[in-house]
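Every protein chain of the complex appears in place save one, which is left out.
Labels for the chains are A, B, C and D, by order of writing; each one numbers its residues from 1.
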Amino acid sequence: MTEPSYLRDTVLPQLPPPLVDRGIIKWIRENLFSGVLNTFLTLAGLAAVWWLLAASLPWFLHGVWDANSLGECRSIIAAEFGEGAQGACWAMLRERWHQFIFGFYPPEAYWRVGLAFVLLFVALAPVLFTEVPRLLLWGTVIYPALGYWLLWGGSIWGPVVAMAGFGLLALVFKLLRPLLGVPVAGGLGFVAAVLWWLFAQGPVAGLLAGVMPVGLVPVESDRFGGFLLSIVIGVTSIAASLPLGILLALGRRSDMFLVKTLSVAFIEFIRGVPLITMLFTASLLLQYFLPPGTSFDLILRVDILVTIFAAAYLAEVVRGGMAALPRGQYEAADALGLDYWSAERLIILPQALKISIPSIVSTFISLFKDTTLVSFVGLLDPLKGISTIVRADMAWKGVYWEPYLFVGAVFFVLCFSMSRYSMYLERKLKTDHK
Amino acid sequence: GTLDDVKARGILNCGSNNGLTGFAAPDANGNYQGFDAALCKAIAAAVLGDASKVKFVPLTGETRFTALASGEVDVLIRNSTWTFSRDTDLKFDFVAVNYYDGQGFMVKKELGVSSAKELDGATVCIQTGTTTELNLADFFKSNNMSYTPVTIADDSEGQRQYVAGACDAYTTDASGLAAVRATLPDAENHIILPEIISKEPLGPVVRHGDNNWGDIVRWTYYALVSAEENGITAANVEETASTTTNPEIKRLLGASDDNLGAMMGLDKEWAKRAIAAQGNYGEIFAANLGESTSIGLARGLNALWTQGGLQYAPPFR
Amino acid sequence: MAMASDAPKGGFRPSMLIYDTRYRAITIQVIVLILVLLCVSWLVHNTMVNLAAKDKDINFGFLWNRAGYDIDQQLIPYTNDSSHGRAAVVGLLNTLVVAGLACVLATVIGVFVGILRLSKNWLVGRLMTVYIEVFRNVPVLLWIFVAATILSETMPEPKDFKVTDAMIAAGQAPKAAMLFDGAVALTNRGTNIPAPLLSRPLGSLDLGLITLNFSFLAMLAVIIGSVLVHRLLLRRARAVQEATGVRPATWWKSLIVLVVPFVALLFALGFHLDYPVFKGFNFKGGINLAHSFTALLLALSLYSATYIAENVRAGVMAVSHGQTEAAFALGLRPSRTTRLIILPQALRVIVPPLISQYLSITKNTSLGIAVSYLDLRGTLGGITLNQTGRELECMLLMMLIYLIISLIISAVMNVYNSSVKLKER
Amino acid sequence: MAETARDPGKMQVSDEVAIQITAMNKWYGTFHVLRDINMTVRRGERIVICGPSGSGKSTLIRCINRLEEHQTGQIVVDGTELTSDLKNIDKVRSEVGMVFQHFNLFPHLTILENLTLAPIWVRKTPKKEAEEVAMHYLRKVKIPEQAAKYPGQLSGGQQQRVAIARSLCMKPRIMLFDEPTSALDPEMIKEVLDTMIELAQEGMTMLCVTHEMGFAQAVANRVIFMDQGQIVEQNEPREFFNNPKSERTKLFLSQILGH
Partner (left out) sequence: MAETARDPGKMQVSDEVAIQITAMNKWYGTFHVLRDINMTVRRGERIVICGPSGSGKSTLIRCINRLEEHQTGQIVVDGTELTSDLKNIDKVRSEVGMVFQHFNLFPHLTILENLTLAPIWVRKTPKKEAEEVAMHYLRKVKIPEQAAKYPGQLSGGQQQRVAIARSLCMKPRIMLFDEPTSALDPEMIKEVLDTMIELAQEGMTMLCVTHEMGFAQAVANRVIFMDQGQIVEQNEPREFFNNPKSERTKLFLSQILGH
């Protein structure tokens, strides 16, 4: 048998849901008290929040900003909130904040740091945002020299002539590439640049400085500290490790057994040891591996080793980006007659790098956090280096939480915003050009 | 040699502590101050003619000797103890002793201990990577006692742990103990035990082999000691140089015809400048560690030999 | 048919080294090899020259010299008379123990937090998000400092546990009390827990750098045996289920098999606990876990747990909702669905990043330097290096050991990955 | 499909009620998705539900095995009312099979394990027996040779047939299908529809959300048209297609048949 045919010709209106399924009551019931377990969790969560606030809030509320030493802080707190009251001594920050940010960088030159920092974003803009005019890429290219000059000062001709070395590299490469192919031309360009740096750099820079002295007050790198140091190490090593990382990634994807094996061995070795051993290598062992008598700045040595460290991690990131490209891209490039290097440069890398930007940002974040480890080789990172110095001052001997909180908060703000930014990029890249 | 390097560079690289109250620590403007730092400045004044031409290279316990060996620093003045193996096996020269120290213990009064020999079973805070922990091990062993080491990374950490009660006793060089005790809000509740369990001659270190440079460091230091002996201070050094009749002082300050400086490759007035930089040994001590500072150390062993101490400068002639 | 095309392949021209794909690869590799060898020999040469200039040599003999320093946490017997090599082994064990425990703890916390973050409870979800974001956006070094400071600042001093006659007379309780019926005392200098002791141990064999402890080996053997028997038991239960459809209750059998032999062995060896007792300055007896250890463990665990929590969340979310619905539609209960459908699939997503997290935990134990925890870096790469001045040897040895640990962990990861790879068309 | 098309009326329909839905309403938040649903399904009936996208078809059949909760009204399946009582839900679910649009096979289990999982863990069938049943149904959907493979290794049509077999292994008395063919390529649709037609011919009670009107004409005894969360019209297929009563139905049919 069949059901009689059925027809409804009036449209029923939308009705509101039953009362228990509406509004704030429903929200609270569903989100906080649905079931025994959830109720328990909510109460436990509330208890945890309460406990945390109860333990720390008074300390924050009793904070003192105006004092000249820890002892003074203590007596002010005792006077205001009664004997035995605990409170933060932010006065230390008021007096020493600049060391946490700039280290011993001369105060009259803080504007240079600020300017370099702002220009960093200008230089990054064309890389991160496709909408920015391509012409600005030249800004990105000259930024390393400019940033160096702003931060370290000295004659402008040093960085300019050093950049000219790169120009020479590019020139030699461009001229010789059609004749000799990419690796040989690149190698010769590199040799030319090195020769330039070794023999022409000093005289030419000196000559130019003599003719047209333009310069800033030089600042020695031992005056770098605090977040300035962290950012300098983080940014330079990520930027410098990118080319190396790309080469390693290409090596690891190569068909050639030896090239591949060497790349894998290098990458795995670096990734297999803790950063701290790399830092100790920079400070203890590098002197053994370099020709006798070479001795340069610890910051530079640390930077080199951190660069190598970052390169191994970036190589894996870039390799991931390359692996995400469909095979068809390689084949199309081959079929058009592009050679290996052109194909990599024009087709593969632009896409792979773009896909990898979020991961590169994450690598940068962890690297940036890890720059705090440089304190173990005597550099003045904000967390331990500067805090130790501040605590060595008789006036502030015994402040513990304040430096930690301040440094932690700055790190949090920087890293958190960067990680949000990389998430935003990830979302944006997914929908690009669609 | 190192002297030429330093002169060519125009700056003295001095390995120093990265934060030890009284000995070497940068102030709010990033200028290093302290007992060790003053010696660095004196050397710079002697060699380069300008006490401010010093680059202080902060070094950790682990990195200090490597930095010296690799030439990263010209001289290491970072409260380093002169020991046999450091002098021989590590291939360094300890050129002088600028501070006679010894390892001691600090405990809270309420512990009711009056001698280190009563510390059997105690928990002791101790900095790693120094001779201190070897001495401690030897001391407890020879007295047939046991202890629990609480290893700490640096001085401020040690102070915090000790104050918080994480250890019964804090051991380090007696000068350090005094500094810590001085900054405690309740200094009267802490005592430094009478036993000094080791000899800790602290002094400037240079590399083996460059004897001329070693001489410069050594004699710059002795110039400061000698100045104190002879009553020459930063304030009166100019005046003394022109008015003195004492031939030794004349030689020291380059006021006579003998050119002592030339024997080491320096000029005549090197010692004068060194003294003018931060004052004589006594002044440096008084300004950084002495009883008028909050650290409040007595001269003790570091008094001049004439006053019953060990500081004794060989004759300048 | 004769191959006319064989003819041109005969001749070899030098230009083929560059333009012929077959030879080109060889050419490039030879050049790379030469460059690498040049580079390596340059480094080695520099090292030789530098060593000669410093009048040093490469010699690992110092490993057998007396160390002279004490280590506050030793898993194998060690005194300051032991050798530097043995100190390094003690340090390595300390590294491994803190790494292992941190991995376990981080996993537990991470799984817990990851699941809580997925929960429908708004408040708890938010709290977990805050925890995750705060911990992972601040350097782990800071957390180590913070943990160490909190531990030594908030815990009572040992003397607060002291009970004097005067107090008994006045009926006063001491300021601080031990936990778990006098078994555990948390003080500001460490955590005192009972020590497991054997009154009839089986003895041990000293092999220089390491010591073979037969009692320990016996326990290990018993545990492995029990686990094997237990597996057998489970397999039997499974067989029964397959045959009859009903799975026999196995939990009490499991309990017996897993627990009884071990307990029997402990009994035979005369196992007893040595409780910490307050005496003199401090707690005597038991095991004193230094705060350097606890702080490192806690900080690493809490920090890494945030990454693990995110992995777990991603893994669970990667299993599509359709899977749950399909399982429900088949009549599977939520708990079974989780165990049979969600977990096996989520684990494939979770485990690989989990293992790399273990890798970074292991490497991060080297940050014990911040609280002077005497791990491999603290002993071999710290005090030994400092006392002997053998930085080249110590550093190379240390890197090598870390590298080996890392390689072992990644080998495990690869084995796992290939064993669970989903089969696709 | 002509060879399998029979008079749907011929297939036996008993008087017994399999599903009874009375005055059922459901909201998502404040959005009223199902409005006053009344519906009776007899044992052996084959019902096709169609309607525009978003009209609540999926939601309706998901309510029937409580993958979604309804707020007011009553759903009685095989004599068991669906309330929040877990026992009732379990009972209903073990009697109602469901096939999804996206198959939802378990990718980490082989085809055979997919099929035996629920019988073993829910029905407590011995493994051997469960496997025999599974092979039986695999033969029925004509892919016994794939038993040892993993879902990822099968084509879409094969996967959907496995999904049907998986439901059948629980020996359900009612089968729900939610657009079982809409994720498939044209060649594969036929394979799956054939399987479903065969099932219908064996007298299975079926509720099927589909836009395959050929299928509806071949096997359904009743077509239900939904719009805006309501059942607008229901009728036996011939009438429904040739003689739709409501304007909305006409519009809908003109769209999908013209396609």
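A few points about this structure:
Convention: a residue touches a chain if its C-beta (ideal position, glycine included) is under 8 Å from a C-beta of that chain, and two chains touch if they have at least 3 such contacts.
Bear in mind the structure is a predicted one, so any value in this text is a computation, not a measurement.
Displayed chains that the missing chain touches over the full complex: A, C (touch as defined at the top). The residue from A:L346, A:A409 or A:M423 that touches the chain not shown here is A:L346.
From the set A:S34, A:S56, A:T261 or A:Q329, the residue in touch with the chain omitted from the display is A:Q329, counting the whole complex.
Where subunit C meets the missing chain, the touching residues are 1, 3-5, 8-9, 16, 18-24. In the full complex, subunit A touches the omitted chain through residues 326, 328-329, 331-332, 334-339, 342, 346-347, 350-351, 354, 432-434.
Definition applied: only the chains that are shown with their structure count from here on.
Following the contact convention of this document, A is the list of chains adjacent to both subunit C and subunit D. The chain with its Cα centroid farthest from the Cα centroid of subunit B is D. Summed over C-beta pairs in contact, the chain pair with the top total is A-C. If you average the Cα atoms of subunit A and of subunit C, the two centres end up 28 Å apart.
Within subunit A, the positions touching two or more other chains are listed as 280, 284, 287, 376, 400.
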